[in-house]
Structures are given as structure tokens and as C-alpha cells.
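All protein chains of the complex are present and in place, except for one that has been dropped.
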Amino acid sequence: MKYITTIDDKEFLIEIIDDTHVSIDGKIVEVDFESVESQPVFSLIVDGKSYEAYVYQGEEALEVLVKGRLYHSRVEDERERRLRAASGGGAVETGTFHLKAPMPGLVVSISVEEGQEVKKGDVLLILESMKMQNELKSPRDGVVGRIYIAAGDSVEQRKKMMSVE
Amino acid sequence: MKYITTIDDKEFLIEIIDDTHVSIDGKIVEVDFESVESQPVFSLIVDGKSYEAYVYQGEEALEVLVKGRLYHSRVEDERERRLRAASGGGAVETGTFHLKAPMPGLVVSISVEEGQEVKKGDVLLILESMKMQNELKSPRDGVVGRIYIAAGDSVEQRKKMMSVE
Amino acid sequence: MFNKVLIANRGEIAVRVLRACRELGIKTVAVYSEADRQAMHVRYATEAYLLGPAPSRESYLKGDKIIEIALKSGAGAIHPGYGFLAENADFAQAVEDAGLEFVGPKPFAISSMGDKAIARKTMMEAGVPVVPGTKGTNRLSDEDLLRLAPEVGFPLLIKATAGGGGKGMREVKNMDEMPSALSSARGEAKSAFGEDNVYLEKLLIGARHIEIQVLADKFGNVIHLNERECSLQRRHQKLLEEAPSPVMDEDLRQRMGEVAVQAAKAVNYESAGTIECLVDSDKNFYFLEMNTRLQVEHPITELVTGVDIVKEQIRIARGRKLSFTQDDIKIKGAAIECRVNAEDPYNNFMPSTGLISHIVLPSGPGVRVDTGVYAGTEITPYYDSMISKLIVWGETRAQAILRMRRALEEYKVVGVRTNIPFHQTMMDSHRFMGGQYDTRFVEEEFDMEEIAEGKETFPDIAAIIATLVKHEQTERAAHIVRRGERDTSNWKWLSRWERLSK
Partner (left out) sequence: MFNKVLIANRGEIAVRVLRACRELGIKTVAVYSEADRQAMHVRYATEAYLLGPAPSRESYLKGDKIIEIALKSGAGAIHPGYGFLAENADFAQAVEDAGLEFVGPKPFAISSMGDKAIARKTMMEAGVPVVPGTKGTNRLSDEDLLRLAPEVGFPLLIKATAGGGGKGMREVKNMDEMPSALSSARGEAKSAFGEDNVYLEKLLIGARHIEIQVLADKFGNVIHLNERECSLQRRHQKLLEEAPSPVMDEDLRQRMGEVAVQAAKAVNYESAGTIECLVDSDKNFYFLEMNTRLQVEHPITELVTGVDIVKEQIRIARGRKLSFTQDDIKIKGAAIECRVNAEDPYNNFMPSTGLISHIVLPSGPGVRVDTGVYAGTEITPYYDSMISKLIVWGETRAQAILRMRRALEEYKVVGVRTNIPFHQTMMDSHRFMGGQYDTRFVEEEFDMEEIAEGKETFPDIAAIIATLVKHEQTERAAHIVRRGERDTSNWKWLSRWERLSK
């Protein structure tokens, strides 16, 4: 099975040959890969070198933490790659951004109103959690759509709080 | 629900009143009892005193380790108690003793033969495990019945190795 | 002399105090909120009593209830830890009025130092240099502050007079930012301390945050245990401390130590306390505030001086003389503390909540972990995000850094994100290694990506791992579709991890 794997903008062509061999950009390496204790911690031995990694299931892709550094990955097989290429993949993200609560907390204040124009980096609201006031900012320019919460509300994790269109 | 609980030959009459109260020998105490992290470790707060215990499921009864000391328990409800009393309960143990492997290991040597008379404390066989030779002894006087293993055998945990009748 | 202590706190510091009591043969009483029934401090204490629901105001800030429990349980003293009621003079007074010993200074010392405006005034009168800022001790309205701001000069800091731990503090670059910064500082102060009074202080650029630990007994003996370097901060929260400070010299150490002792004597201090100062690049130092309680970062001082500060606090509260004189206090080697917070360093240090499903603590020579969590602890949004302190000692600063690197790599926490990668990057940073940093370093100059760039990276390894995980997910999904077929996958790591990461 062949995959095109992108790590922080760098592409690797990876083929899984059998249970103990993969090729990476044409070079065959011996791998011994195990989940350590049913946890999202993996031990990988590649040609004798020992690595340990956490793998986080991000919203869209896997994030891999190796030796104190986080790598964002995109793994596609050839069919997925063709599909994305055909659809002009990699295009600028448009659509609606939904601001979800990154953690449970208390909405201290809302800094914008429905219909207001915002720039990337503008504070949308302040959420208090773990005794800290956390400013949640807009990831891009746009217009505030619906606001689903009010100051003083307690919100659960992942609660949709507002949208920016 | 009422229970007669014996801890190392000492009897307690325990009644479970509700989720936060039990009576022990007629005295009502407040209890807050929780399993800590889905493990056989329990936290018990009795009238404000905090205790932590491991509970082991022994072959026949529960063993409770509190503050570095192991207690053997027998818990019976009134019906069980009556049944045991009727059957002359607490009588000397007779029947066949089955020597099971307390751990996986290698049978180094067998010290007895089928049909041989043994005394309590006599070595029945030597089992090597964790680089130690462990002498397994007869828990009582009797006659060796069947021997199911031979010197040099590897045995799994709980493997029945011989019987003493 | 008391033989039972109530610990009016939670988390790692409650466990730290419990350990000291145990080692002194003193019985302990824990108090806990509904969220903390299974917390380590509850399980390790001799006795444990419920305070109330999870929010601090309904539990750990309920001074009356805590005193009531102390009296009921027969505790003779209350140790407040840090935070919560630790610097609340009214509480300390109420403890005293109830006939109990407060493990800390007298209410007068707390209130003199607890109101930062009064503390500044007291120090100025004692001839100790303070950071320029608003003067006097009156409550200042927003109008007053807006008027005074230009006099203080920008950039400046708004600080809560009841402040501590960076709460209720805001940096302000110019007049435009003043109104909203005032409002959010007051809001945070109100939420953290129950009152929203603030004052202004000039923001010194290029300065280091250095503090002196003092110990004082009931007989007027005061000593200092030298300095701690605490400049590595983010949003005025300390992240990493070390002792000794890389910029300290013997002369400055002695001068600062003397002033610290003098400051403590000025308020008849007793117990452990800390004089926080800013030190500029010309080695001038300015009094910032005094923390009249145990400090989060006290262990680094313990490791380099050999003094057990918590045991010493308890001995002092029991009416004993200090076990040490100033001459006994020497610095041996170097110590570093990394605060391990449930925060995502790759997402603006956003707090991370959840269940810690697995944890591996570093250990071995020269490593100490102070924590209240274990595999199974739920990290809730109710309390602060610090879950553990990793502290190492080395014969030299360089050895301490090498040791901290290996300890950080050993430290595994699964279930919440932590700032361990931040600390790992810091240990690799040339600026940190050279001891060349100030209070602005983390926020203005420290860039994880940039520092990592000079280092060996492992994108190929990450690629292989991501691919193998994705491959297995795909295979498994296909397998589920073809349910009934024999599982031909040989990957040994078919496991519950994905369930957990959902």
C-alpha cells in the first residue's frame, strides 16, 4: 500500500511492504512498531533506532509528537491524492469558521456583535477556565455570524459559541 | 442487609443501612466508599477517617490490605451463616489438596512419589521461577495422589501439579 | 504543641505539606471539594472532610467551614499552602481567634504585605527601593488611574493590590488600551481574590525577576536562603525557576539578602516568606512585593540549601527556634524547576482538561516530582492548570540542564496535553543555556519553531508513524465493512487507543 504523507509541508512517499518493512522515498527500512500499553504512545524501532511518539487524533489529521516536537501530518493514498488534486486541493480555506469552546469554562465577555466585521487576530470572546482568562481570537478576516452564547454562560467543551463567515 | 464478617477470627455484625451509613456491632457510622480509578484499590472515609485498601479476590474469600497489613475476611449473610452452622461449618478441612503452580515456571525436581506418605511441611517439589528455586510444601499430612507433571516440565500458572489425599 | 494539622488546600501543595507532616509524625486533616473526592491529598491524609461543590468559592475559600472542621477534628493548626486563603489576613485572624495556630505569619504581616500598595509604602519608608508607580494606599477609581497612568509612563502594569500568581495583572502599552485592560484586570482580580482594587507600576524592560526566600521564627530570628531566578514567565505566570540565578554575584546576593531580612523584620515576620524583586541589567534591584506564604518554587531552594522549608515552617509554628543560622546556609550545586501545566504549547497554551489515563513520572538520581495527580485523575476546569512540578538538582547548572532534559523526555502524560514540549524546547535554547534571559523572553523572543530549527528534526520518523497509524485505521475500517472475514492484520498495536483519543 502506497501513501503520500505530508509532514509540515514536506512530502514523503511511503510504501508499506509488509509487517516489518516500509519504504520511504524509495529506501527500504526495517520497522518494529508497537502501541505501548494500549495508549496513544507508540514505540518505533527503525533500522535499530528507537523512537517514542504520541499520536493525537486532531480534528482533521494526525499530530505526532516526537522528541519534544509536534509534527502535523497529512496521509493520503493515491486515490485520495488524485481526488484532492482534481478538486483543486490545497485551495485557500473559505466557508464558515465555527468557534468551539476548547475547554469547559465560563464566558466572561463577548467582544463582538453579530454582523460585525473582524480581522484575523481580533478577540472574539474571553473564556475563563482553570482560573485563567483566555482570549479566543478570530483565525481570519470575516464577519461575525450567529452568536450562540451570552456572557455569564457556562459552556461545555466543544460547545459551538459563534461563527465567522 | 445484615452480614456477619469475620476478620482473622474476630467477628463483626455489619448492617448496610443505606449508601452512606453502615452499622458495625450496633454502632452507626458514616461511610464514603469509592473504588479508586477502576482498580482494586478502595478509598474509605469512615466518620472522617481516611483509609485506603487493596482488596484481593482470594481463592475463597476477600483479602484486605490496610496500612501495610493483610486481613483475611469471611463475609456471610444470615442465611449463609445458618447453612454453614447446620453443616457443622468450620470443621477441619478434609478432602483432596490440589497443588497448583502459584506462578509459571520450570519443575526442577519432584521430591515425592505417588502413594508416598507426607507430613505437613514436607517439600513436594521444587519450581524454578524468576531465577529462584521455590520449594512447594504440603499444607497437611496425607498421601500423595496423582502426580501430573515431571521434572523438566514448564508449567503455566494454576496448572494442577499433584494432589495430596 | 499541636500534633494534628489541617491542610486548607488541594493538589501538589497539599500533598507536599502532607508528606512533611508524615515525616514529622504529625497527623493530618484534608479538606476537599466534590471534584476532589479521589484526589491524592484526600487519600493520604489521616482524616478527610468534604467542603462543598467544586468551585473554589464554595469549597477551598470557605474559611469558616475550614475552621469549623479543624476544631471538630481536633487539629491544632492550619497550613494554608499557597493560593486560596494563604494570604487572607482575615482568615489568619479567624484561625487565631479560634485558638488554632496558623502555619504562616501573623495577620498584621499578611495585611501589611498582602495589600501591594501598603507593602510598597512600607518598603519605601524602610528605605527599600521599589518599582516606580502609583503611590499611597487609597483605593483608586478608574478615573484616578487613567489620570495617573501618563505620570507613571507607558508601558506599565496594572496590578491587583490583592494580587499573586499573575492574576489580575495586565500590561498596557498606551492610553488607548487602559480602559479595557483596567476592566479585565479588575474582573480577574475579583474572580481570583474577591476584590478588584488595582494600582499601576512602571514596566521595567530587560529586568529579571529574582526573589529571596526568608525564614523567621517567633523569637525574632530571621535568615534568608538566597535567591531564586524566576524570570521565565508567560502572562506573569512563572513557568520555570532556577537557583542560583545565573546573573547573581556574591555582592548582590548579600545586599539583596540583607534587604530581604530587613523587610521581613519591618513587619515582625514569622514563618517562610519571599521578597520578590526586579533586578535591572546594572544590577540595581527594586522591591516588587512580598509573598507571605510558601512559594510554588520553594523546592529549588530546598535542593541547593538542604533546608526542608515546609518542615521548618511547621517547626516554627510549633514554637521552635530556627534550626539554622545564616552561616549554615550554603549553596550546593544548581536546581531547576519546570512547572508542568495542562496546557497546549502548540495552541497558544490553551488549558487542556480531561482524564489522565496514563502517566510515567521521571525518577532516578537528582530528580524530584511534586504532584497530586496519578493515572485516573480528572483534570477539571475548576482549578489552575499546574498538575506537577519537576525539579532536578545537578552539581553544576550544566548538569542540572542535562538532567532536566532526560527527565522531561521520560515524563509521559496521556489524556491531557501538557507544556512538557515547551520546557524541552527551553532546555535546548541557547539563550536559556547561556542564562541570558529576562522577564520578557518567553513572550517576546522565545519561539518554539525557531529554536527547534537549529536542532535535528525527525519529519521522516513522524511520516512513518503517521502513515502506519493511518494505514491501520484504514485497514480496520475496511475490516469492519467486510465483517465476518478473518482478520488478516498482523499489526500488534490493534488497541483501545483510538477509543481513548475520540
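Chains: A, B and C, in written order; residue numbering restarts at 1 for each.
As a working rule, contacts are C-beta pairs under 8 Å (C-beta built on N, C-alpha and C of every residue); 3 or more make two chains touch, one makes a residue touch a chain.
Nothing here was measured: the structure is a model prediction, and the numbers come from that model.
Within the full complex, the chain left out of the display is in contact with A, B, C. When the whole complex is considered, the residue among C:Glu302, C:Asp438 or C:Glu472 that touches the unshown chain is C:Glu302.
On the side of chain C, the interface with the absent chain consists of residues 15-16, 19-20, 22-25, 44, 299, 302, 308, 358-361, 363-365, 367-371, 374-376, 399, 402-403, 405-406, 409-410, using the contact rule stated above. The chain not displayed touches chain B at residues 1, 3, 5, 7-8, 10, 12, 14, 16, 19, 22, 24, 29, 31, 33-35, 37-42, 44, 46, 51, 53-57, 61-71, 73, 75, 77, 102-105, 108-109, 126, 128-134, 157. Within the complete assembly, residues 32, 34, 36-39, 43, 45, 48-50, 52 of chain A touch the chain that is not shown.
Here is the rule we go by: only the chains that are shown with their structure count from here on.
The touch graph of these protein chains is an open line. Look at the CA centroids: the one farthest from the centroid of chain C belongs to B.
Once the centre of each chain is set as its mean CA position, chain A and chain B turn out to be 52 Å apart. The geometric centre of chain B is 47 Å away from that of chain C, both derived from CA atoms.
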